[in-house]
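For reference, the structure is listed below as structure tokens.
Left out: one protein chain. Kept in place: all the others.
And then subunit A:
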């Protein structure tokens, strides 16, 4: 397999440092409602899988993309290859030999051509291989598709690629079907298929998370070796910060379609700034049982990406939340319901005072609740507050106004925080002053 000597000669000159430039990328999915909701003209839900991400990928680096499942990492990775269309924003690929190219505007043949330079490794190696293709066919297919090699040359290149990913003796693996291989071997085959076109950038979407513990390190090492040999640039997607520490030069922490913190790996680990990063770091299992600390995972679950929280989308789960985080009606509902789980005996009476909570589901900085008289509702809210006075939600309440039988709780409105410089990293959190 030919290597890319031009990389070695050109990188010291510093030509075109950035290989992929992502500018305010957004990928939204329109969810089709059921037939019934379409009949009633209900508005279709829109999942903001990626919602305004800007990042530059430098040639030769490993950028880690870390976040819980559902934070939009895979969608981001797929958008880089043009596998899902960008709803908004721009992806620019600075090709080594073809100059600047707009991935986000490519279609059809142009997009297929792009895949000789940008490649992807998938999470589930078993699902990523066609069950009815042999390893030889599967790994060689990119060369056939792009009419790069056929016949004997094809076989030679396939063999070289398999050799390169450690599937040797090659003759033994060529005629195998995916179902005959182990998970690690399958992932090696998937990697071989991805590198056979000599790409510049490899997007690896949780490449080891489905593999046995024992082979994870080997696969990651293989990927590092390949990066050295072939001058690759990686986007490494994972939900596991520990493997990112081992693998990445730079880490971007993603939450609900946005980057909340991005910086050099060492800086992220030594001095995490965003409360979400801190929570993720605490959640890393401690290898030393004596040093086990109680792991406080962020409370609650990752919210619905179709209706993200107002303001900072992490605020409902944040341990350091303050008044300007974007508190809203749904947070109040959660709080009241939590109160009832603690005070079950009070539920019937208080439910009558509060009335229907359904209206709180509509995201708003004004929450109107109550059916049993404003005074009683206020008293109830005071009782709830007294239970947990340091609950951060109360800091975000600007005032409570009587409105007939009910009260209107007004929260301090807030926009989603933008990424800002803080020490060696960029972080999107109101705790750090925005200097721009």
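In the analysis below, a residue touches a chain if its C-beta (ideal position, glycine included) is under 8 Å from a C-beta of that chain, and two chains touch if they have at least 3 such contacts; residues count from 1.
In this section, contacts and distances are computed from a predicted model.
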item: Record-based protein name (UniProt) of the chain missing from this complex, from "Transketolase", "ABC transporter permease", "Glycerol-3-phosphate dehydrogenase" or "Cytochrome c oxidase subunit I"; value: "ABC transporter permease"
item: Which of A:54, A:95, A:116 or A:334 contacts the chain that the document leaves out; value: A:116
item: Which of A:25, A:50 or A:81 contacts the chain that the document leaves out; value: A:81
item: Selected residue (touches chain absent from view) among A:193, A:273, A:315 or A:339; value: A:193
item: Residue numbers in subunit A that touch the chain omitted from display; value: 78, 81, 83, 112-116, 119-120, 122-124, 127-133, 141-142, 145-146, 177, 190, 193-194, 197
